[in-house]
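Before any comments, here is the structure.
The complex appears here without one of its protein chains, the remainder shown in place.
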Amino acid sequence: MLTFVARRIATIVPTLVFVSMLIFGLQQLLPGDPAKVLAGEEQDPAVIAHLRATMHLDKPLPIRYLYWMRGVLHGDLGESQRSQQPVTTLIAEKLPVTLELACLAIIIALAIGIPAGVVAAVKRGSAWDYGASVFALWGLSTPNFWLGIMLILLFSVTLGWLPASGYVSPFENLRENLAAMIMPAFVLGNAIAAVLMRHTRSAMLQVLSQEYVRTARAKGVSERAVILQHALRNALIPIITLGALEFGTLLSGAVLTEQVFTIPGFGKLIVDAVFNRDYAVVQGVVLVTATAYIVLNFAADVAYAFVNPRIRLR
Amino acid sequence: MSRPLRAALVAAWVALVPALSIAQTLHIGLAEDPDVLDPTLARTFVGRVVFAAMCDKLFDIDAKLAIVPQLATGYQWSADGKALTITLRPGVKFHDGETMDAAAVKYSIERHKTMPGSNRRGELAPVSKVEVVSPLTVRLDLSAPFSPLLAQLADRAGMIVAPKAAQQEGDKFGNHPVCAGPFRFVERVPQDRIVLERFPDYWDKAAIHFDRIVYTPIPDASVRLANLRSGQLDLIERVAPSDMPQIARDPKLRTSKITEIGYQGITINVGKSDLAKQNPLGRDPRVREAFELSLDRQGIVQVAMDGEADPGNQWVAQSSPFYAKNVPMPARNLARAKALLAEAGVPHPSFTLMTATTADAQRIAQVVQAMAKEAGFDVKIQSTEFATSLNLADKGQFDAYVLAWSGRADPDGNIFSFDACKQPLNYAGYCNAEVDDLLKRARTAPDVPTRAKLYSEVAAIVLKDRPIIYLYHRHWLYAYTSRLTGLRSIPDGLIRVQGLHFE
Partner (left out) sequence: MTGAAADRLVAETGVPGLAGVPAPVALTGRTHWLKRLLRRPAAVVALVVIAGFVVTAVFAPWIAPQDPLAASFSEVRKPPSAAHWFGTDEIGRDIASRVVFGARASLLAGVVSVLISLAIGVPAGLLAGYAGGAIDMLLSRLTDALLACPFLILAIALSAFLGPSLTNAMIAIGISATPAFVRLARGTTLAVKAEDFVLAARAIGNAPWRIALRHVLPNIVPPLLVQATLAIAAAVIAEASLSFLGLGQQPPQPSWGSMLNTAKDYLDNAPWMALWPGLSIFLLVLSFNLVGDGLRDALDPREA
């Protein structure tokens, strides 16, 4: 087990280095001079020169990369040129918001996806199967920004039940926080529900064909108990580990959802930063995200290997 | 209930009600998130909206763009126009309790001029020295007369910051600004909200009727409006023109509009790079004239802005005293346009129109493309992201560029940087010695009639050369709850909080 874990960890470092180089390079290759973008309407040449100096834009690319990496290793991700705040502060402020949105979205996705997948697997091939598929699939088929706007029109403008946008911290007012988050979480969770439904369905199908399920049925256990207690419980592990890997999808979806619902989270932060050429923010956010994703991946692998000894022996 | 008990309860209620009265908060929806809240470093329009409530300035402007006192009570130009003496208002305090006096004004103006990265340097360039004449009088010495100075002092360059706080914080002042406006800074969460609370020692406190203001940036206009309708916001700026009719039908909402001091136009590369010589549009003024004549400004306003703009052909609106009456707005004339193109020998000129990816710019470009086609132009729309377009414009890598300018109270701010040789915003690459001379003289002339005459001479030349074709002046559109009154519409588009209150 330990060698497996060690080998897995050994792959993380080079991956992270590649990520840092990738995102740094991509940012710096973007056309447009960030100093000019940040210089404001009047485009005062003195201001532009000052900004270029502050951002080390006159130095060659590898040097700028090293400057940045040195900062990263000291825990300093640089400063947002636009708002003059340290990137770490921005991340600390925005990450919990997106995390809350993501968690709510996953809960909704689980609530929709798993039952749909179970039904589809158990009643495979029937109208229930197709119905469940379509039901979960419509979330993947509709652009989430589109769905978001439709929901705002319905629930905020027409019915007035929910706020159209904005964010209230759950520590300030839990009820308002949930009222503001329910629509975006639903929009985001919809897409993941489809994926979870597929995973559940295939995992359940695999489990239902196993020996011990047949044994349970032969013993006279009720069908309901077979499905829920024996099959589902065993199918849950791959489902959950897969769910963890949807983190990347969640973040992509969060970008647009946060834009539509004006939630001050990660997604919005990074989109604005790309358009404003706020290099430090984009680099810092992607590095953090990538690290989280890789760590989650790693945790999922370890969990899977822990459960399934055959993997470990490799 | 016994009488004494009832009386006691009533008395208690009466005594408690003021204590129980809920703090009045005004929720304002902004179209963008402001940048750094430091008047010296600030660079966006939307930041000025927040400053309007937080940082008072020496002067302000009214609906007619006339200079009115704010932190200053009066001014006096010297006879030669090279010194401006300003008398300050007594009894003004900064948010941290410091007193505003001539020393503070000197400090602020010097900070605007000398701090590295300051965006106010160009605005205060002619100011060579700031002298403290007396605790409430300050004199600005200029290297040359400069009429736009008062208008500059009615904007960020005239915002006075608390010296001790500014000295302590240095360039981090924007994280916790301390000024002399009606509201003081409480907190800011980027892209989420900016919270200000009432400053009890404000010099004009009778005009302030709110305890808090919360600014929420919401870039999407329909979401902004949805928030207003659902009651989460009380006032929004930059309403989408297409939403105005339905807001008008809503009894719970009101709208307000005023024409801006800026303009929307198309900048043409006439000399910024070699591309200008290669394209007939940049090379031949007749082709540019034909292009202008192929456009129906009223039609563009109708389709692209839903009527929420005033057609215009100059850098100031038709109602401005500086509008050159000698060059009136031409009507669409397809016949003459085609004749001009034939004369120039290019019946079907083709050029690329660089357009931002915003919805307005795209609409304008498409309408212009369709209209110009009827005169024989083949306009190719090149959608370019903002950051990239700045670069391309700077290098002259474009034929024509859809570009708007937010406008300055003084007409010099709308033309000098664009049409004078080698100025930073002169993307057209236009350079005419006579125009340069006229513009410089218009800056130093002291009174409106003289300056207006000079600008009309500028117009006669520049509107014939057409480095920029001005299309229209947009309307600033506001929507707010019907409970709110006292909103003053000023052409600079800022939301002034003095006099605003709930009914």
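Every chain is named by a letter (A and B) in the order it is written, and numbering of its residues begins at 1.
Here is the rule we go by: a residue touches a chain if its C-beta (ideal position, glycine included) is under 8 Å from a C-beta of that chain, and two chains touch if they have at least 3 such contacts.
Treat the numbers as computed from the prediction; the structure is a model and nothing was measured.
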Among A:Pro31, A:Pro45 or A:Gly160, the residue in touch with the chain that has been omitted: A:Pro31
Among A:Val5, A:Leu140 or A:Leu236, the residue in touch with the chain that has been omitted: A:Leu140
Of B:Met54, B:Cys179, B:Ala221 or B:Leu484, the one touching the omitted chain in the full complex: B:Ala221
Absent-chain contact - pick from B:Ser256, B:Ser273, B:Gln362 or B:Thr450: B:Gln362
Residue ranges of subunit B at the interface with the undisplayed chain: 220-222, 240, 242-243, 245-246, 299, 302-304, 357-359, 362-363, 365-367, 369-370, 381, 383-385, 387-388
Interface residues of subunit A (partner: the chain not displayed): 11, 14-16, 18-19, 22-23, 26-27, 29-31, 130, 133-134, 137-138, 140-143, 145-146, 149, 153, 157, 194, 198-199, 202-203, 205-206, 209, 238, 241-242, 245, 248-249, 251-253, 255-256, 259, 270-271, 274-275, 282, 286, 289-291, 293-294, 297, 300-301, 304-305, 308, 310-311, 314
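One rule holds for everything that comes next: only the chains that are shown with their structure count from here on.
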Contacting residues of subunit B [partner subunit A, same complex]: 33, 35-36, 42-45, 116-119, 121-123, 171-172, 174-175, 189-192, 216-220, 222-223, 226-227, 229-230, 232, 385-388, 390-391, 394, 405-406, 417, 424-425
Touching residues (chain side subunit A, partner subunit B) in the complex: 30-34, 36-47, 50-51, 54, 80, 82-85, 90, 93, 149, 152-153, 156-157, 160, 163-167, 259-262, 264, 268-269, 272, 275-277
